[in-house]
Each structure stands twice: as structure tokens, then as C-alpha cells.
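One structure, as C-alpha cells, below. Some questions next.
The other protein chains are all here in position, but one chain of the complex has been omitted.
A and B label the chains in the order they appear, each numbered from 1.
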Amino acid sequence: MTEMRTMNLAALHNKLLRSSGILFFLLLWETASRFTWVDAYFLPPCSTVAAEIVRLFGDGSLVSNLAISSVRALGGLLLALIIGLPLGFLFGRRLVIVGEILDPLLRIASQVNPFLVLMASTLILGFGESAKFFVIAWVSLWPVLFYTTTAFHTVDPYQIKIARSLAVSETELLAKVLIPSALPTIFTGIRISAGITFFILVAVEMLNATSGLGWLEHNSAMNFEIPTMYAAATVIVVLGFLLNRFLLSLENALFSWNASSSTVTRSAVREEPKPVWRPNRGAAMTAAAALALVFCAGGYELRKVNAERSRELAGPDLGKHARHLGSEVRK
Amino acid sequence: MSTIPAAATPSKALVSLARCALLLLFLAGWEILPRLGVIPSTTFPPLSTVLATVVDNREFGRHAVTSTARAFGGLAAAIAVGLPLGLLLGGWFPGTRQALEPLMEMFGQANPVILSHIVVLFIGIGTKTQLFIIAWLSIWPIAFSTISGVRSVNPQLLKAAGSFGLGRWKLFTAVVLPSAAPAIITGLRLAAGYSFIMLIAAELMGATTGLGYVMATSAETADMKSLAAAALTVTALGVATDALLKLAGRRVVTWGYQGVTG
Partner (left out) sequence: MTVIDPTPRARTSDVKITLRGIGKVFPLNKTPGAAPREFVALSEINLDIRRGEFLAIVGPSGSGKSTLLDILAGLAPINSGEALIDGRALSGPDLDRGIVLQGDSLFPWRTVRKNIEFGLEVKKTPKQERRGVVDRYLRLVGLTEFDNHFPHELSGGMKQRVALARALAYDPEILLMDEPFAAVDALTRETLQNELLSIWEATGKTIVFVTHSIEEAIYLSDRVAVLTSNPGTISHIIDVNLPRPRNSGDLRSSPEFGRIRHTLWQLLQGREGRA
């Protein structure tokens, strides 16, 4: 009984410690601004920004832009998965030599600057959604491809041997051995991909969009709506952080059977083995439903907002937008 | 377990040969196809023209140098801050590390464009801003990789070395650093990659020199030669830096280096 209490106390202590850095930072932010160590016009206090976030949430623009950003990110990621997963399987198991030959070329392609890809696709595909979609898909593809290839390539041969000794069919081998074995690494690739996707998405929206979280931040910066800018920036940063953390804990929960994997965080070392979370049907359906919702809501929102903006553009007031959309106007 | 020799596979030489052939094919295609008009040469100038721009155009050269200097400058600053930070937090101050890690994670989420908006408010547009933006994002991967490397030192090694009566400092340099080296180098490669990405972003957002600037202006004026030249140079720089770091990594870590990015 006392053991449990000391454990809980320790866990609490741990949590407090982990949040102290951020809390300290927020405190610093608030005081620096309020005591005008820094010009409060350029750095509004933390509380003001928080209030602004609430306001944006209230008038719906936050949710709307969030939905739009989400649907772009998910769309790009999905395409990356559709291409990357099968290709990774091929390069990992079937066409291994081809994969090896192509590897340097692919690695170089993955290192091409995403902003460069953005410029190129904007030139070719214009300022519409397709350019953004392409860039996001491009950027997401590489971690998925590389990690999936490695994942399938490094399946434990002993386990394959056991399965083969039972004369399993190729499909059975794939489903029962190859995929479960490769899944942790594939998931790591997807997690890394998601992080990069979110990152690039926001940047792309700042440079090349009329909607979305990135656009919100950029637009308010251009219009010197400083608190709104900070509000959007904070939301983006926190969102990225939460996304990464969520995927990490998902990975840990799903794959804690992989005791030697490097994703098991060392900070909270627990002696008793972590339970493996096996998502049941309910969880899977909920996840699928949530994703479907994001797609539909986001897609709807996207079309609505884009339609509004193009109506705005058709109007006379082009001044603010000229610098960004100059080429399109010229076209 | 089994000492049966490896079955015959296509030799390494064959794979390398195929890779070279592929590369040559790619380069040849880039040269020939635009000339033949299969690909519109206005959108995709042939390789020779692009290379000519890179080599002959003096102004382009200056931009390239500026960009490279910025990227490496930012990276150097990131290493100067991130590496000691990682070493200290990983090795000496576990409490502070636990407190700061979430905060550092947040900082690592900072998008270059967001950063540039905020930083510009305080420092204005200029080289300092560029460097700051480039450095900022690169600090965190270095710090995290270093922390991870330091913390994952095999405690058996420390025990064994300690039994020799090594002092704390010697223990650090002789055991911890070499153990952590692969992770640190992986962090460096990651950071180098980021710094080039941030470089272009930062330059796109309001520089008047540098390859990013060249890309922005040549995009607006549809000067595909310069755009392609800038693109090629940036990519080449990034690839070369990564390859150099990988090589340096192999030199420093001579015992079975296993980088994360391969």
C-alpha cells in the first residue's frame, strides 16, 4: 500500500518536474512583457495571447483553419502511404537489388529542399491545392519509403523459417509474419513523416495559400495583427508538439512488445513490463470515423473558404495580396 | 551459428556499376531531352546550360557563397549551443534535463516562417535574422541526439573504466564521448539537413542575397536557368555536406558505426 503511494508520489513529482520548464518559460514570457523588459507591442503577454486564442476559437476561424490544414496534411500523408508502403515492401523483399541500385538516387531526391519542390510545383501546378498537395505528399513519402524498406528487409529470418516450416502460403507469410514484424519500424517512419508533414504544411501555407493555420499566422503578421500572429504561432507549435507526443505514446503502447526498440523512452523507466495495447474493433472504428470526419469537414471547409477567397480576389482590393500572388495575377 | 558461406548474390561491384549507369542515364537525359524538345527547354533547361550559369555567372557565385556561409554559420552556432547543452543536460544535470526537455521539444517545432515573423519584429531583416533562424531549428536535434547518446552509454563500460580509477573528467572524455559519438554525429547530420532547409526558407522570406533570393526572383521572372542553377547548387551543397559528415563520422567512429539515417 505504501509502495503504491510512493510510486504515485514519484509519478507526480516526475510530472511536475517535466512541466516546470515550460511553466517557467511561460512565466518568463508573461513577466517580460508585462514589466516591459521587452516591448509589449512586439511581444504581447502570454495571457493576452491566450485570450486571443480563445477568441479565435470562439469565432470559428481557428477550427476552420485547423480543419483545412488537417485535411491537407492527411491527404498528402495518405498519398505518401499509398505509394511508399507497397514500394517499401517491394524494395525490402522482392526487388531488393533494384532497391539497392536506386537507393543513392532516392536519398538525394529526399534531400532536395522542400521549399524548392514547393517553388517548382507552384510554377508547374499553379497556386491551387494541387501544388500544396504534391509538396506535402513528396515530403512525407521519403521517411515512409525508407523506413518501410528497412522494416521489411530486416525481418528476423528465424521467424520466417518457423513459419515456412509450416508450409504457409505467401499471403499468410506476409500477413502473419512480415507485416507484424515490420510494423514498428514502419510506424516510426510514419511518425517521422507526420512530423515533417506538419512542419512543411505550415510553411507551405504561409507562402502559398489563402487558408489554413499557416496562412492565418502569415496573414496576421502581414497585417500587423500581432496578438493574432502569436496566437496562431502558439497553436501551431503546441499542435506540432502534441502530435509528436501522441504518436510517440501510440507507438510505445502498440509496440511495447518490441523490448529492444529505441522508441521506448528511457526517461520514465518502469520495472514492470508495459501492457501492450491491442486496439480492439471499437478503437479502430473510432479512429477511422474520426479520420473520415476530418476529411469531410476539412474538405468542405477548404472548398468553402477557397471559394470565398477567390471571390474576394476577383474584387478590386488586390493590394495586400499582390506580393504573394503577383504571378497569378499576371498570368 | 552457421558457418556456411554466403550464397552467390550479385556482387557489390555489379550494384555500384548499375548505380553509376543510372546516374549517367539521368544526367544524359537531363542534357539530351530538353535539347531534343521532348521536355520543353524553357521549363527544364539542359544540364550544360544550368552548369554554365553556376560556373560562369559571377553574381551567382557570390550568392552561392553567401548562402553557404550562412548555412554553415548557422550550423556552427547551433553546434556551439546545442552540443554543450546536450552534454551538460545528458551527463550532469538530470533534473534540469527533465524540466527542459518538453520545452526544448516545443522549441524544436518552431517553423522557419513563424520564427522569421517573430524575430524580424525584434532584430529586423538582415543576416543576423537569417543566422538565427537557421541556427534555432538545428540546435534541438543536436541537443537531443547528444543527450540520448550520453545517456545511452553502456553502464558496464563506465563500471569497467571506473575500476581503473579514472576521474570524472577522464571518464567523460575516454568513455562517454566515444560512446555517444555515433548519436552525436547522427544529430549533426540531421541538423545540417535542417540548416539547409531553413536557409532557403529564411532567404525566401526576405533576403536580398543568397540562393534562396535567387530562386525567388528567378521564379517571379520565370528565369528557369537561374532557378535550376540555384536548385542544383543547393541540393548539391546539402548532399555534399551530408556525405562529408557521414564520412567524418566513419573516420571518428571506427567501430561499427550505425547511423540512423543510413
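Here is the rule we go by: contacts are C-beta pairs under 8 Å (C-beta built on N, C-alpha and C of every residue); 3 or more make two chains touch, one makes a residue touch a chain.
No experiment lies behind these values; they were computed from the predicted model shown.
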**Message:** Touch as defined at the start, partner being the missing chain; which of A:Val177, A:Ala194, A:Leu207 or A:Leu247 qualifies?
**Reply:** A:Val177
**Item:** Touch residues of chain A, complete complex, unshown partner
**Value:** 156, 158-159, 161-168, 172, 176-177, 180-181, 183, 255, 257-260, 273, 276
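What we mean here is this: only the chains that are shown with their structure count from here on.
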**Prompt:** Which residues of chain B touch chain A in the complex?
**Reply:** 10, 15, 18-19, 22-23, 26, 43, 95, 98-106, 109-114, 117-118, 121-122, 151-152, 193, 196-197, 200-201, 204, 212, 215-216, 219-220, 222, 227, 231, 234-235, 238-239, 242, 262
**Asked** Taking the complex as given, what residues does chain A use to touch chain B?
**Response** 14, 17-22, 24-25, 38, 42-43, 97, 100-105, 107-108, 111-116, 119-120, 122-124, 146, 150, 199, 202-203, 206-207, 214, 217-218, 221, 226, 229-230, 233, 236-238, 240-241, 244-245, 266-267, 326-327
